[in-house]
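Presented below is the structure to which this report refers.
The complex appears here without one of its protein chains, the remainder shown in place.
Presenting chain A:
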Amino acid sequence: MKRIITATVQNRGGVLNRITGMLNKRQFNIESITVGASEIEGISKMTFVVHISDEQKLEQLTKQLNKQIDVIKVSDITDKAIVARELALIKVGSSGQLRAEIQGIISPFRASIIDVSKDSLSVQVTGKPEKIDALISLLRPYGIKELARTGVTAFLRGQQPRQVTDIQTVYTI
């Protein structure tokens, strides 16, 4: 199963190395990792997308992450209400005539063209990984010359849905 796990970590030299080293040593299969600053100085936020075989492995992953001295908090947010976004840069081979056509394809994705040369153009798209996958497959026939994805970064939505226990309450809202 695919899980999205976030970790807040102390921003110290080698912290990324520590964590990826541990994941590798314990044979966890990582799809992507993103790291960057958080709202607190000196604290970074990491988002992992991992493939995990079972619950026991998942528990081990969060425990082993927590065990790292630089790691302050670990959350598995897969089943929560979250916002998860990824950015991709896609360089497509394109002659002048095709530009308008490509523009037409990417606009529903709210992607934008951020660079143009005489035989290529570069598209920037942000969104959930599935949306990016979809755009990539639409652009593929035009010839993708280069592709760079950042991996998912995510956090919880400001409001989490309440556990609905009484059907009445749903109707009265």
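The criterion applied here is as follows: a contact is a pair of C-beta atoms (placed from the backbone, for glycine too) under 8 Å apart; a residue touches a chain by one contact, two chains touch by 3 or more; residues count from 1.
Everything that follows uses one rule, which is that contacts and distances are computed from a predicted model.
*Asks:* Which one, "sulfate adenylyltransferase", "Acetolactate synthase", "Phosphate transport system permease protein" or "PadR family transcriptional regulator", is the UniProt name for the chain you do not see?
*Replies:* "Acetolactate synthase"
*Asks:* For the full complex, which residue in A:66, A:95, A:137 or A:160 touches the chain that was left out?
*Replies:* The one listed residue touching the chain not shown is A:66.
*Asks:* Determine which one of A:14, A:104, A:141 or A:158 touches the chain that has been left out.
*Replies:* The single option touching the absent chain is A:14.
*Asks:* In the complete complex, which positions of chain A touch the hidden chain?
*Replies:* Within chain A, the residues that touch the unshown chain are 9-10, 13-14, 17-18, 21-22, 25, 56, 59-60, 63-64, 66-72.
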